[in-house]
Every structure is written in C-alpha cells, then in structure tokens.
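With one protein chain removed, the remaining protein chains of the complex are shown where they sit.
We call the chains A and B, going by the order they appear; numbering starts again at 1 in every chain.
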Amino acid sequence: MGMRGPLPGPIADDPGLALATDEIVMVGPAPSIRSMARARRRAIRRRVWQEFRRSRSGMVGMVALILFGAVAILAPVLFPEDTLAVTKATGGLMSPPSPGYPLGTDESGRSILALIVWGARASLVVGLTATMMSMVIGTVVGVMAGHFTGWAGVVLNRFLDWFLVIPFIPLAIVLATVLGASLLNIIIVIGVTSWPGTARLVRAQTLSVSARPYLERARALGGGDLHQMTRHVLPNVMPIVLANTTLMVALAILSETTLSFLGLGDPLRPSWGAILDGAFTNGAMTVGAWWYVLPPGLCVVAVVLAFTLIGRALEAIVDPRQQEVR
Amino acid sequence: MGPGTRYALRSIASGLGTLLFVVVFNFFLFRLLPGDPIGLYTRGRNVPPEQIAALRAELYKPIAEQFLTYLANPLATTINSARYNRPVWELICERIGATLLLVGTATVLAAVIGTWIGIRAAWKRGQRFDKVSTAVTLTLYAMPEFWLGMLLLITFGVGIGVLPGMFPIGGIRTPGVDASSLAGWLDIVWHMVLPVTTLMFTYLAEYALVMRASLIDEMGQDYLTVARAKGLLDRTVRRRHAVPNAILPTITLIFLNLGFVVSGAITVETVFSWPGLGLLSYEALRGPDIALLQAIFLLFSFGVIVANIIADLLYAVLDPRVRS
Partner (left out) sequence: MGAPPALEFRDVHITYRMREGDIPAVRGVSLSLPAGSSLGIAGESGSGKSTLIFAVLRLQPKSARVTGKVLVDGEDVMAMSFNRLRALRWAGASIVFQGALHGLNPIQRVGAQIAEPISVHEPKLGRTEVGRRVGELLEQVGLAVARGRAYPHQLSGGQRQRVMIAMALACRPRIVVADEPTTALDLMVQAQVLTVLTDLVDQLGLTLVLISHDLPVLANTCRQAAVMYAGRVVETGPSAEVFERAAHPYSRALAAAFPRIGDPRFRYAPAGLPGDPPFPADVVQGCPFAPRCPVARPDCVTRDISLEQIAPGRLVACRYPLVGSAEPRPHAAPAAASTGEGA
C-alpha cells in the first residue's frame, strides 16, 4: 500500500510508516547512507505529526498538557514560594472559596489554589522522570530478553516473568517506607517498579521484529548481537515504545498521587496526592469541605487523561492494524 | 497424559517457581536495603529494651540462619506485629474476609457491566453510545480511586447541600446490630454500597476499554462475514461468534488483574475505614510495622501468582488452540 519500491533498511519495512521514495527530496551531491537515513527519519517525523494533528482527542490532550506544563513552570511567579509555608498562612481555617482564595483554604489556612499550582510540579516531574527511568530499564531488558536465545535468554525471560508477578503498589509501599520519603525516592520507587510493564511490551515487539528478513541479512553480513540490537531492532521497537511511554507517564502520575496520598511522598513538597491526604486526615469530608477534595482530583484526572489521549492517538498512528480501511 | 494436563502441570510448576522467587526476594528486600534495621523495626514505637536486645541478637545471626528461620515461617505466624503486639498471621486472618468480600463483589459487578459496555461500544462503533461510553471510561480510568471514594463519601455519605447523607461514612457494620441476623447482613450490605461502587467504577473502566478494543479487532475477521453470509442475524453473529473469541483476552485480563486490585483496595479501604487487609496495610505503613508489611506483601504476591495460574488454566479451557 503506497510503496513504490522497497527501500533498504528497517524503517521502510514497517508497514505502519510506509514511505514512498518521492517523499524524500535530495538536493546536492550524492547523499551518504547516513544522511539518507536522517532525511528519512525527518520525513517520518513530519508524517507522524501530520497524522497526529488529525486526531481531535490527541490535540486536546496536547493543549491541556501544554497548559499544565506552563502552570507548573510559572508556579513561583503565580504564587511566591513562601505562601506555601504553614506559618505564613493568613486565610481562615478550611474555609470555602472566597475572593482572596478562589479555591478556599486548607486546615492551616493556606490557599488551596497555590497548593494545586505547586502540586503540578511534583506530579509532572515525577511522572516524566520516573517514566524515563522505567523506559530505559524496560527497553534494555526487553530487547535483550527478546533477542537472546540460549541460556542468557532463558534467564532473562524468567527474570522478567518473575518481576511481572510482583504487585506494584505493595512493592512501592515497601520500598518507599524503607527508603524514606523524598521526591527522588519516589521517582526511584516508581521507576524501579514499573519497568516490567515496558519490558514485556518491548520483548513482544522485539520477538515480532526479529522474525523479519532484514535481521537475518544483518546476521549473515556479520553483525554482532549489539549491532543487531541497537541498529536494527531498536529503531523498529521505538515507535511502539514511545506511544506506550505516554501511557506510562499517565500511570506514573497516578502512582505518585496514590503514594503521596498514603503519606509516602515528600512531606516538604505539595503534590496533588498530598493535598488529598491532607483533606482526608483532617476530616475535610466530614465537614463537607468539597473545595479541598474536588480540585486536586480534577487536576489529576485532567493530566492523566491528557497523556492517555495523546498515547492513544500515537498508538493509532504507529499500529497499522487500527487504520480504518475496508 | 494429554496435552491439556501437561499444560496445566507446566503452569502450576511455573507458578511454584515464581512463588519461591518471591519468598526469597521478600527476605532480601528487607535485609539489604539501607538503614538501621533495628531502627526500622522500632521506629516510632516504644519497644521494651529486652525486645530490642532480642531483635538485635536475631538480626546479627548469620544470614543463612536467618534465611532458614524465615523460610520455616514466611508468613510470620508467630512473629508479633510491633503495632498490635499480636501474631501477624492472626491479624491477617481476621481482616482478609472483609477484603475478599469487597474486592470480590466489585470485581464481579465490574466484569459484567464493563464487558457489556465494551461489547456494545465496539459493535456500534462510532455511534453515540460508543463515543459517550469511551469518553466516560477513559475519564474513570484516569481517576484516582480514592478520590472517587472521597467524592462519593461527601455526596452520599455526609450529604451535600440538600442531599442528605444516605450511606454510612465508614466501617463495615453499625455497632449494636446483631451480626448474624438478617438485619446484620443487610447492615453490612448497606455499608458496602459506597466502597463497592467506588471500586466497581475503577475496575470497570479497564475491562470496558479492553473488551472494546478486543472486539473491534475481532470484527475485522473473515469468519464473521461468513457467518453473516449464512443468513444469521447480526446479533447472533455477535453473540455466537464474535464475542466468544473477543472475550478470551478480557477474561485473562480480569483474572490477571485480580492479583493487582490490591492497590485499589488499600486506598479505598482507608477512605471508608473498611476493616480489611488494605486498611491493615495503611496502618502498618503509618508505623511502620515492618513485620506486618512483609507478611502482607508476601500474601499479595501469592495472590497474584494464584490468579495467574487460574488465568492460564482458564485460557486453556476456553481456547482449543492453546491446548495443542
């Protein structure tokens, strides 16, 4: 479909990103293999972005994310850091929204809106870094587990299967308890406990990619394991992994919220889960302080939903099966 | 020995292997992490000095000996919880029933309703039901379950505005009601409504999304066109051919998830003060009560492994291709 002639190399073999030769415009003297590959990658990125723009839900998610990102970055500008200090709080105690406090106050009189704006930082930072960590570990383990046969492969696969079984939240709780509560530790905990999911996906993708003929060609030409894995398997696995990564960020943010709610988050930094923990332990529900409960949760839903929508839009582009033909 | 039996035995053996791994992993997890182990055990608690000395003696034994002691008793039937000063195992046994009741009911409801939504959304793809249900399920999927619980609690438990609080705000039964009478059972059910609803919405989202995706995949298959060509009604094609094939991955997912629903249980039980393992974990966290946490962790892992084995076996029963 759409391919005028077979192009050498892994990316062209991927039917989901079929590229006709005339999409690449070459100017100047005869191009090297590397610059051809670069141009091809650029063309693919452009194509992906064009496809993505057509997905309404994906674009909504992206806009929402940009908004939240801007708020997180501008937090110190919107609310100076000292307004978060319990000692400097000047509002009434757990009082409903009022002109000076658009989202009301918590039990110490701090503005909930300020807490939420600063909380965006924790959620986004943890979500993104923990996922990057988990993605790196997961991709490395997954590619190796899918690629190696023989005893190395068996050991790796067993290892992965075992880790897949360990329930995430209890392990995260245990680790967080023992390591202590800090932002870095939360990132480590989430990164270390969520890599098996990525690894399993990467392994499956590696196995399906390994069945393709160009890998045999590479082997016949003398490409060693590392060469095969980095130059052939990895570029073909990356599209699905990247689409999956956005969904992983969504899960990471939910995990951070849960861990913070359970009291395992950094006590010095506001985060949406910690706000909800404050609401819970201070009986906000029994007095009907809905302003303490509703907004932080809404923010979590909005950000997680944004990442989910983007992830689904990317998956639809990368996975050729889901294209609506017939 | 037929291929089916061989497959079953292989599943169970594999599960036992993983069990062993988890037991060993559990042991080392608490031993090799940084920090003073004595401090961990006694953090925040007033522990009598003889107990500290005994603990210290215990912990400075050679690792091999500690390991064997642990292996003999991984679920800590005799070790006391630091917080409650009762055997850990006893505490677990007390609380597990409540969790099973809560999680079990929620899972059954979520599975039935979620699958129905997913099937309907896929079969009528692109129409209003699909668009609305997908939007709703995606939003539910993005919601922290304890937040949903808190909202339900405020709205229906405490009452908001003119709406009176209709449901209890916590616990499993009202004090004073005879637990074994019919009124007692109804009382429990009344207490169950809010937490079960919370968990149900949480689980339902994923089941609906997976079922929908699975059925959409299946709908592209040729044998469905063949079925229609034979003169079958659309709904018969769906019921007899499409759904049984599409539901296989969903069923597997439901059972695999059973092992992981613990996370939802912990936070929701906390919000509703539901006296189950989840609440116990939360209390152990606050300690921190390491012995209790360790035993609960092990139990949760066991649960996942057992659920995995059941999922494997069930798949073999339902899909003849797996058996050969």
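Just so it is clear, contacts are C-beta pairs under 8 Å (C-beta built on N, C-alpha and C of every residue); 3 or more make two chains touch, one makes a residue touch a chain.
Predicted model, so just to flag it, every value in this text is computed and none were measured.
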| item | value |
| --- | --- |
| Touching residue (missing chain; options B:A106, B:A227 or B:A311) | B:A227 |
| Of B:T99, B:N245, B:S281 or B:S301, the one touching the omitted chain in the full complex | B:N245 |
| Positions on chain B where the hidden chain makes contact | 221-223, 225-233, 241, 244-245, 248, 318-321, 324 |
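Everything below uses one rule, namely that only the chains that are shown with their structure count from here on.
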| item | value |
| --- | --- |
| Length of the line joining the C-alpha centres of chain A and chain B, rounded to whole Å | 24 |
| Footprint of chain B on chain A - complex, ascending | 158, 161-162, 165-171, 173-175, 177-180, 250, 254, 257-258, 261-264, 273, 276, 279-280, 285-286, 288, 290, 293-294, 296-297, 300-302, 304-305, 308-309, 321, 326 |
| Residue numbers on chain B that touch chain A, as the complex places them | 14, 17-18, 21-22, 25, 29-30, 33-35, 40, 138-139, 141-144, 146-148, 150-151, 153-154, 157-160, 169, 217, 220, 259-260, 262-263, 266-267, 270-271, 281-282, 285-286, 288, 290, 293-294, 296-297, 300-301, 303-305, 308 |
